[in-house]
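Structure, as structure tokens:
Shown here: the complex without one of its protein chains, the others still in place.
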Amino acid sequence: MSNQTLNVFMPIAIMMLLAALLFGGALLAAHLLSPKKPGGDKDLPYECGEVPEGSAWSMFNVRFYVVGLIFIIFDVESVLMFPVAAIFKKMNALGNGTYILIIFLSFISVLLEGIAYCWKKGDLDWVKSYKRTTKIK
Amino acid sequence: MFANILFSVSSLLVISSCILMMWTKNLMHSCVYLLGVLIGVAGLYLTLGADFVAATQIMVYVGGVVILMLFAVMLTGGKDYQSQTQKILNLFPSMGNKYTFMWGVGVAFVFGCTLIYFFRNLFSVIKVIESDDSYTPTIERLGELLVTDHLVAFEISSVLLLGALVGAAIIARPRKERPAFIDDIVDDHHHDEEHH
Amino acid sequence: MENTIAGYFLSFAPVQHLADSLGVGFTSFLIFFAFCTLFLVILATVGGFGTIAERKISADLQARIGPNRVGPYGLFQLIADGIKMISKEDIMPRSADKFLYYLAPFLSLFGVVCTIAVMPFSKNLILTDLNVGVFYAIAISSLVGVGIFLGGYASNSKWSLLGGMRGASQIISYEIPVTLTIMMIVLIAGGLSFNTLVAEQAGMPWNWYIFHNPFTFIGFFVFFISTLAETNRAPFDLPEAESELVSGYHTEYTGIRFGLFALAEYIEIFVVSAVSVSLFLGGYHIPFGLLEGTFSNEILQFGSLFLKTCALYYVVIWVRWTFPRLRVDQLMSICWKYLTPIAIFNLVGTAIWIVAFDGRSMFDLFFGSGVH
Partner (left out) sequence: MISLKAYLFVSMILMVTGLVVMISRKNIVAILLGIELILNSAALNFVAYSKYAANNLDGHIFSLFIIVIAAAEAAVGLAIVIRFFQVKETIHIDEASELREELTR
């Protein structure tokens, strides 16, 4: 197991290369074969047949950001948990099961606090979070 | 051999994306170039044999931070602010006006020189280990380190993340522009409901 | 030697001989390149046949016939579709962001194709058995979300933008239950590489991790539902909901670009099905340990994985034509209020189970430890 070289990462690099080749090849084939008849209104964005009204790049709802925010915190916590999870079985076999279980559960309990907070405050609701109001005196 | 190729490609990706990121005016494109930088840095981690750190880099940055950045750029309109009076610096749109550019270059120069001055002995003091292409999987060792030597940091980082979650959720939570006005509406609404 | 396909082939004498003359690195490169191309072609073909399978099975479920004109049973519909995609005019909206518009399908395809590098097709037919295998797979497939978001944004069309925002937030949200459920299996298996994950599921079906304990049994359904959402399949196909958002994030994509998005999506379904087979349903192991250790073991294991994956694929299509689409708020509340808490509960339960019963499975506890 320990006697490896960096060649183990070679397939990843080759796959990246092949993805680029597949993409480029498909685009090239389409470029060679497809008809090109510019003109008309066909390069307008589709808006149910009407002439598009303004740019679509306007501001968006903050809800999307709140979802992304909760996601990234959970993502990072799960990333940190992975190495511990990987040695969980080994530690248990060595007789340190309770020790690592306590570490693991205390980490998860903080995660649970986070989700409970967001749930309580309505950040997990898609619609309701918008109706809530805060009174500022 | 493969390590050299991977290193060259990754560092080329990093450097070119960095330069493009400075260069471009469009913030959305900046975020996408940041994606290139991050993937390139992940490739550099792979050449160093840090498989778990590389995967973490991709998972957290590409899957999380970049998407968050893109959301934020969308939510704030994605405008980049420039002063319109410059002449030559119009060629370098992201450089701001010439004063900010000069300040940037000057500060970077002074900072770099200071760093090099202070750490000039570092290269000779540190005994560099000449290593070959060998690679040892890191994840089990990392797990052991996290539950032994770095246990406190591991547990406290969860508290840090909880704090970040709560704080950011409080700050970013959707609320209306004029709270008093909304309270009126809500009060009216309750009033109506009581009538019916 | 390494746990890669090149390491496997280098253990044979003729290849070893070749390696002596060409150098180990270059020989590995040749083997890797050949098999990467092979697997990519296989998966692209499977992805293409996925479209036909989808149309045929949906026709069957609705008592129709489905495509039957091109070739026997309409099997060559795939080629006809491909030719049609390539020969369509490639239109880009006037106001689109050109760079991002080009980049978006590439990112989507890139994220899916790179996961093939760690897919376990059989014990040795795995391109590279990375030590962080499954973690790498989750990480790199998150590029699909970026691709979908950028595709929606770059088109500068309102429908696309709505689809892209929905797609990005849906994909990132459902990544949490997926990650937590995978971590549960990692706890049981004691490693992140795919061969470690599959190793103890050999033999009888009750050795599969889905039957390991009650939590993994629930976990399988959490994982399955979440992967449906990750791959934008119905009933979670909100990013491309035809009846609300014209065609979602690829409204403005025509011709081959749309084709590449669709190809990435169909390959992703297959990859994700194979991952869930590897995690829960015994992976490449042949049920009941039939014919293990015989000459054609690798091929049979490949066939076993393929059949299980196709069965799961059938369920995915079946689900699509059975359940109506969700609303956006339902989608989010299912993820954050049901699946994520259940996944955390499963994780905690499995951790306690392992410590309490010393990692033994449910069946092992009930019927003694003699059966294997």
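Letters A, B and C name the chains as they come in the text, with residue numbers starting at 1 for each one.
Quick note on the criterion: a residue touches a chain if its C-beta (ideal position, glycine included) is under 8 Å from a C-beta of that chain, and two chains touch if they have at least 3 such contacts.
None of the values given here were measured: they were computed from a predicted structure.
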### Message
Among the chains present in the display, which ones are touched by the chain that isn't there?
### Response
A, B
### Message
Considering the complete complex, identify which of A:Y65, A:F88 or A:F104 is in touch with the unshown chain.
### Response
A:Y65
### Query
At which residues does chain B meet the chain that is not included here?
3-4, 7, 11, 14-15, 18-19, 21-22, 27, 30-31, 34, 37-38, 41, 44-45, 47-50, 52-53, 56-57, 60-61, 64-65, 68-69, 71-73, 75-77, 79-82, 94-96, 100-101, 103-105, 107-108, 111-112, 123, 126-132, 138, 141-142, 145-146, 149-150, 153, 157, 160-161, 164-165, 167-169, 171-172, 177-178
### Residues belonging to chain A that touch the chain removed from view
62, 65, 69, 72-73, 75-76, 79-80, 136
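Criterion: only the chains that are shown with their structure count from here on.
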### Task
Taking the mean of all protein CA atoms as the centre, name the chain whose own CA mean is closest to it.
A
### Query
Counting C-beta pairs in contact, does A-C beat A-B or the other way around?
A-C
#### Entry: Centroid spacing, where centroids are CA-atom means, of chain A and chain B in whole angstrom
15
### Query
What residues in chain A touch two or more of the other chains?
3-5, 7-10, 12, 57, 60, 64, 68, 70-71, 75, 82, 85-87, 90, 111, 118
### Task
Quick one: which residues in chain C touch 2 or more of the other chains?
25, 29, 130, 135-136, 153, 165, 168, 172, 175, 191-192
### Query
Can you list the chain B residues touching chain C in their complex?
1-2, 26, 28-29, 32, 35, 51-52, 55-56, 58-59, 62-64, 66-67, 70-71, 74, 137-140
### Query
Which residues of chain B touch chain A in their complex?
2-3, 5-6, 9, 46-47, 49, 51-52, 56, 59-60, 63-65, 67-68, 71-72, 74-78, 133-137, 139-140, 142-144, 146-147, 151, 154-155, 157-159, 161-162, 164-166, 168-169, 172-176, 179-180, 182-183, 186
### Message
Touching residues of chain C toward chain B in the complex: what are they?
### Response
25-26, 29, 97, 99-100, 103, 130-132, 135-136, 138-140, 142-143, 145-146, 149-150, 153, 165, 168, 172, 175, 191-192
